[in-house]
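Missing here: one protein chain of the complex. Every other protein chain is in place.
Here the chain labels run A and B in written order, and each chain numbers its own residues starting at 1.
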Amino acid sequence: MAPVISINGFSYRYPDGTDGLYDISLDIAGGEKIALIGPNGSGKSTLLLAMGAFLHGHGSIVVDGVEANKKNAKQIRRAVGSVLQNPDEQLFMPTLLEDVAFGPLNMGLGDEEVLRRSMDALGIVGLDGMKHKAPHHLSAGQKRSAAIATILSMNPKIITMDEPDTSLDPRNRNNLTSLLKSLKQTLIIATCNIPFAAALCKRAVLIDSGKIIADGPVEEIITDEKLMQSHGLETAAIPESIDF
Amino acid sequence: MHHTVMDHLSMQDTFLHRLDARSKLIAVVVFTIVVISLRRTGVGIIAVSAVGPFAMLLVGRVPLKLAALQIGCLCPFIMIIAISSAFYDRSVVTIAFGAYELNTTQGAIGAVAIFARFAVTMMAIIALSATTRLSDLLAAFSSLGLPKILVMQIGLLYRYIFLIIDRACHMLGARAGRKLRYLGLRRELSTSAAMIASLFATSTQTAQRVSDAMMARGFDGTIRSLKKSTFSIADTVFLAAVCAYMALLLAVKGVI
Partner (left out) sequence: MHMPNEILSLPVAGGSFAIAAVGLGTLCRVASRTISSEKASLMGIFGAFIFAAQMLNLPLPFPPGASGHLTGAVLLAIVLGPAAASVVMTSVIIIQCLVFQDGGLLALGCNIINLAIVPSFAGHTIYHLIAGARKTKFRIYAASIIACIAATILSAALVSIETAISGVIAVPFVTFLAFMSGVHFVIGIFEGVITASVLAYIYRARGDLINGVAGGSPRLSKAAFIVTLAGATIIIAVSISLVASAKPDGLEWSLQQSTAVSSESIETSTPGPANGWTSLAAVAGSALTMIVIWLVSKIFANRGGGKCITP
């Protein structure tokens, strides 16, 4: 299967001169669920931003056959839905429905289609009964789901998520895992929660200091004690089967 | 904080809450215009005009104590003006109330009338904001023709008040925890300035990420919104009642 994202020798340097990413090459196939693991400040979020055409460096990133550069940014963002780390920053409209409708409206769809897509997206994350609520009335778990719904309503091929498991209690995290498992889109998830990554993804990419350290099946990487500890991460057992 | 109380009240479910925001907004604006145009100083007309907003407060289940407190909190400026006004107009007049007659000054009556009107229009606006969610008011604004960029600004402002005021409160708590006495104006000033500046910096970062979230969803500067109309029979009934009440006020204006 042809890769939906193909990154070739991509490097990025921050405006203040520090290296963000160095010579990243990565192919991601359609429908894959990938965990980007690494310690804080390793460059995971930067790589996600680059995939969403929010920052531009050297080398190439091709998303769904389109080169990710400033000119194609709008087209890239139709293919890649980015869920940011803090749902409070993702949910900026007065009500949930308006928030979920924001993306489809910007895509130029008609009101009926926008409403249908929004309600579908809210249905998938189980928030269709709360469409008129203001974001500050939602719980942490609901906010996380709502943030995902705002992207789902745009129906992107690829969804990137930055630390979606932070500030969630175990039950909410399990709900999130089952929700993400049920999605058919290509998922790229940056996280430093190894059990969460193991429960969700088949492939893991370990990043540290802006470089890819390891790339392979999740069980091989996360059980390699020496590798994990040298990059400030913990090992985890592979769950036999996960009950939801 | 007052905004969380109002926000909470506006989430109730009563006849008033279910009305379209536009009809409530129009009703309160028209009511305020009528009350302000009653230049007469009679107490009777002010009492009659208090009935409407009072009824709105009760129907909308707004605690009367809250309304009274809010009127009390915001009255100092108008009080100063009203009271000083009384000093400048000392023409003696006789007022009659029932069988009682009282000699007082024109200015004193004027002061009482200004304050009474203030309380009445305050009741009306409290009733409006406590029974209407801000998101509905915003939708009303944009359908009444407010510039979209302004409507969006107000929406973002209200959305992020809850977040940023929380941060400010944490800072105030941190300052109170480490500072045990008054430090002198110079150091107090530099502490306050540093707090405001740091709040400014975090607000800028938040704004940057919100902007990323908007861009990620195809925002290009054009603000688009779903059309919605919730005008119902209840709204017609309500507006008819408001019209009748205004007609009554204007009719009795010359009499009492």
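Definition applied: a contact is a pair of C-beta atoms (placed from the backbone, for glycine too) under 8 Å apart; a residue touches a chain by one contact, two chains touch by 3 or more.
Given the structure is predicted, the values throughout are model-derived calculations rather than measurements.
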Hidden partner sits against chain B at residues 2-3, 6-8, 11-14, 28-29, 32-33, 35-37, 39-45, 47-48, 50-51, 54-55, 58-59, 61, 70, 74, 77-78, 81-82, 84-86, 88-89, 91, 93-101, 106-107, 109-110, 114-115, 117-118, 121-122, 125-126, 128-129, 134, 137, 147, 149-150, 152-161, 163-165, 167-169, 171-172, 182, 184-185, 188-190, 192-197, 199-201, 203-204, 206-208, 210-211, 214-215, 219-221, 252, 255-256
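By our rule, only the chains that are shown with their structure count from here on.
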Dist(centroid_CA(chain A), centroid_CA(chain B)) in Å evaluates to 42
In the complex, the residues of chain B that touch chain A are 7, 11, 133-135, 138, 155-156, 158-160, 162-163, 206, 209-210, 212-220, 222, 224-227
Residue set of chain A touching chain B in the complex reads 49, 52, 54, 73-74, 77-78, 81-82, 84, 86, 88-95, 97-98, 101-103, 105-107, 111, 114-115, 132, 134-137, 150-151, 154
